[in-house]
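Please read through the structure below; I'll follow up with questions.
Every protein chain except one is present and positioned as in the full complex.
Coming up: chain A.
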């Protein structure tokens, strides 16, 4: 199960990589939406994309609209992970096809909870 982490910050990609690796994902990375589309066009189709909004070259919103325009990619789960927290932008991203929206800063548990809701990771069982 692959997660494609799309963020122009290497530090943020590193943080997200650690979180989703701990949750059982293998990872691919991209520094912008275009680089992420290049992965998909090359046949590297992830189960999950974690997508920043503000990036150079191609932003996360444009990436989502591109993914949703291609029916072959309809099974990919799209989760925005961004500092953009205006209500209008959240609505816009969800309307474009994002499944979930996480606002930075976040905790590892917040990411895990969202992935659990999406059915991508098993529900944690209290010890």
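Note that contacts are C-beta pairs under 8 Å (C-beta built on N, C-alpha and C of every residue); 3 or more make two chains touch, one makes a residue touch a chain; residues count from 1.
The rule is simple: contacts and distances are computed from a predicted model.
One chain of this complex is left out of the view, and of "Na+/H+ antiporter subunit G", "Chemotaxis protein CheX", "Cytochrome c domain-containing protein" or "ABC transporter substrate-binding protein", the protein name its UniProt record gives is "Chemotaxis protein CheX". Among A:8, A:35 or A:100, only A:8 touches the chain that is left out of the view.
Contact residues of chain A toward the unshown chain are 8-12, 14-15, 18, 54-56, 82-86, 88-89, 104-107.
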